[in-house]
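Of the protein chains in this complex, one is absent; all others appear in place.
Each chain carries a letter (A, B, C and D) given by its place in the written order, and its residues are counted from 1.
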């Protein structure tokens, strides 16, 4: 059993990887799609064998507390700024992520924040800080919706609002309404996914052997090929960056 | 003044339920005046016939027609069911109910209610839930609730079955004065003494049909059919 | 054999509801044999008294005790309510029900059920929902359902109120033969003729208390109190 | 296990410190659910009663449908309301999406069939009892409905309470149409879902306990007010 974040599931990559894993390892991976925090809790409780998330500080805490032995980076994708096609804040013309946020901070258009402590949310907060803005001081235009990526995108679509999303979720999202991808590409927007096997010393019943098998596979050239080759509408989503042991 | 609603004509009336004929065929005309008494053994269809006349029983065949349009006729009849149906309200509210349906002024309603509460001796019980009344008290209340509307036609299904002697006499007095005011009464009873005392004409029901009919004078003193003779003797009829 | 359950002793029994005393104080002893008839005007407390004896009415004061432990006494009594309570089942299933409670063999149950269906003339109705029976038929069924348990003590609350003459006679015959088998019967009626025909001793209830009591011979022919005399005349009693 | 204890403790602290956020979202929960309950009852009580008293051709089918609608998945209701209220939808101009009003609309849709079904069932018995009398008194359809609702009000309590329970505990639909926006449409259940997603189980449970306490409080006060059992028939 593998707990993954909603954004990973929404990307559709799992539908490519799982059959290949089944074929190569004869392993049925059961995906539990939950929020980052909940995924970490499932790992702590030993209810899953491994987790795949993207929130570096939380992951390091997880390892430090001994719930996992180490974290293994697998791949990254990037975050993108989504907003109304008309782009009242002119985010599309920004030169960096920080500048994009500054422009939003000036115009104060509706902005939807995940507000759920997820990897994406943490990234957004970090970006605001990098832009010298404090979300706590924002007015009504800044909407913390406290929901997963998909639900937040739905809300943004309903409000015609700006939102920070991961590229994969955005490309797979079916309810684009009046929204468009406005800005992407700043290195600050990279989003690292890591794999953490649950510490078998803490939970004797976890299938650590299978987790390790899976980890080996995920870091193998075959996985690299599949991950790098996964595209939606011709766009590459993920870049494999696992370092061989 | 005699009610314009009558005569009531039943034509080839049958009531069937699940293939069984409970009533009929019945052909019958009820004249504008007097009290018609329906007698007969248990299960012979007295209640069913009464309900058919009142229009609360679905006919399988035939028709029951008043001299006035149905909608008008419905307003001017009252019915007292064999097992009294009490609204889950106080005794006074049960009496108020039929009057409230007709948007009468409040003061008039209260006056009538108090008059009838006294009349049936339930004024001390007016605040009690009607469902808690004793068997006989329920019957008296149901009768008062029927009369309070001043109906032109009154159907009574064994109204005195659970009443004591004094109450029975009292009810009979009420019925007689209603007759004097030209209320048309059709009722059933198992009390043959009562039948004799009140009836203008009488019907003998047997196995779902009107077996014998006649003015009270002949009906009770010179029954024609063997079955009615047996019924008066208190014999079981095959 | 006379029932060992009796005598039944009521001691200082009162029933109050919402501050009003419906019954009592009543002190009474019922001897082991015969038929006790309870008469009295509507709302005088006859039903309440009967329910107290049977143990289905909560006492506010006093006690009702049988000669045997309560649990045993409860098994040997039957009660026919003034308004018959029909289980929402077929006529036959209503008769079966009390027997099924006692884990009797099936064959015996069926035999008894068929015997009683015939006895009350409802064999043709056995498959009908009991709630659809006519008023009189319901009463007969309730009586048969009470007798089918062969009770030692039988309470009847106006069992013949809706019955025709023949059925009333028939029920009276059944009651007489039950008396011969030493069944103890306590009943109410508004039919003074029936009271005279059946009573061994009699009680006159008025305003919730036992106003007069005596063996049938004296009670009916020489009533002591003015109120009972008025009751027999059919007068209203204040 | 620890989480449950922690949750209880946290709930306790949230309540005794009159946490302003908690007050706000609890009040909003109550406001949304009670409004939905009032509106749904106004529709469902007469409707359920009507179905109990009126015999028409497709009556049986209608009742089956109503019963089936009790199984309406909240997420689907949420979606449909979202689509209708969204800017590009037919009612988009009203600008109701992501407001408490939208949440009330969704909840009304969810609980109306439930209340109507239970009402129908409760009223069927009473109608069987009153049937002959009300027909004999030549009452109009509307008078019959009023009489039954009034005299059967004790029986309708369960219907309303079931509707309220479903509304106050519901999350799927109001998440979609309300958006769980902080300070605007966040209610207890969506907050619970949020904390669960964050992995903060103790806080989630704490909010849950607050919600349950709220529901119990409301139920007990309603029972107490209506003296349901005191006026019992025996």
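Just so we're on the same page, contacts are C-beta pairs under 8 Å (C-beta built on N, C-alpha and C of every residue); 3 or more make two chains touch, one makes a residue touch a chain.
None of the values given here were measured: they were computed from a predicted structure.
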| item | value |
| --- | --- |
| Partners of the unshown chain among those that are drawn | A, C, D |
| Candidates A:30, A:57, A:129 or A:231 - the one touching the absent chain | A:30 |
| Residues belonging to subunit A that touch the chain removed from view | 1, 6, 9-10, 28, 30-34, 44-47, 148-151, 153-154, 157, 172-176, 203, 205 |
| Where the missing chain touches subunit D, by residue | 1, 3-4, 59-61, 63-65, 67-76, 78-80, 83-84, 89-90, 113-114, 117-118, 120-122, 124-126, 128, 131, 155, 157-159, 161-162, 164-166, 168-172, 176, 188-189, 192-193, 196, 201, 204-205, 208-209, 211-212, 215-216, 218-220, 223, 228-229, 233-234 |
| Interface with the undisplayed chain - residues on subunit C | 51, 54, 56, 74-75, 77-79, 81, 85, 87-89, 97-98, 101, 129, 131 |
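Here is the rule we go by: only the chains that are shown with their structure count from here on.
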| item | value |
| --- | --- |
| Per-chain Cα centre nearest the global Cα centre, belonging to chain | D |
| Centroid spacing, where centroids are CA-atom means, of subunit A and subunit C in whole angstrom | 81 |
| Cα-centroid distance, subunit C relative to subunit D, in whole angstrom | 49 |
| Per-residue multi-chain contacts in subunit B, two or more chains | none |
| Overlap residues in subunit D, where contacts from two or more other chains coincide | none |
| Contacting chain pairs - touch in the sense defined above | A-D, B-C, B-D |
